[in-house]
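Yeah, one chain of the complex is gone here, protein chain that is, but the others are all in their spots.
Up next is chain A:
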Amino acid sequence: MLSITIHGGVTINVDGNQRCILDTLEQHKLQVNYHCREGYCGACRCKLLSGNISYTNEPLAFVRAGEFLPCCSVSLSDIIIEIP
């Protein structure tokens, strides 16, 4: 089972039933800012410190290197992220 570690915080497991990383984080009661939940507003931007993710649909919002949008992505490996 893949895991998501919040930098300086908890590690949670990805049970595979969630549509995206944002849903998984919320399932574990972790608060992330969000608006559109489909990749065009960029409000949920987080930092990806290690590991790989893949987009289920390509985000329209500007995502700079080292960042990703949890609302339209799934993890491909164990990942460490930072929630702003």
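Following the convention adopted for this analysis, contacts are C-beta pairs under 8 Å (C-beta built on N, C-alpha and C of every residue); 3 or more make two chains touch, one makes a residue touch a chain; residues count from 1.
By our rule, contacts and distances are computed from a predicted model.
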Record-based protein name (UniProt) of the chain missing from this complex, from "ribonucleoside-diphosphate reductase", "ABC transporter permease", "Protocatechuate 3,4-dioxygenase, alpha subunit" or "Sulfate transport system ATP-binding protein": "ribonucleoside-diphosphate reductase"
Among A:I12, A:L30 or A:L60, the residue in touch with the chain that has been omitted: A:L60
Selected residue (touches chain absent from view) among A:N33, A:S50 or A:S77: A:N33
For chain A, the residues touching the chain missing from this view: 31, 33-38, 40-43, 45, 60-62, 64, 84
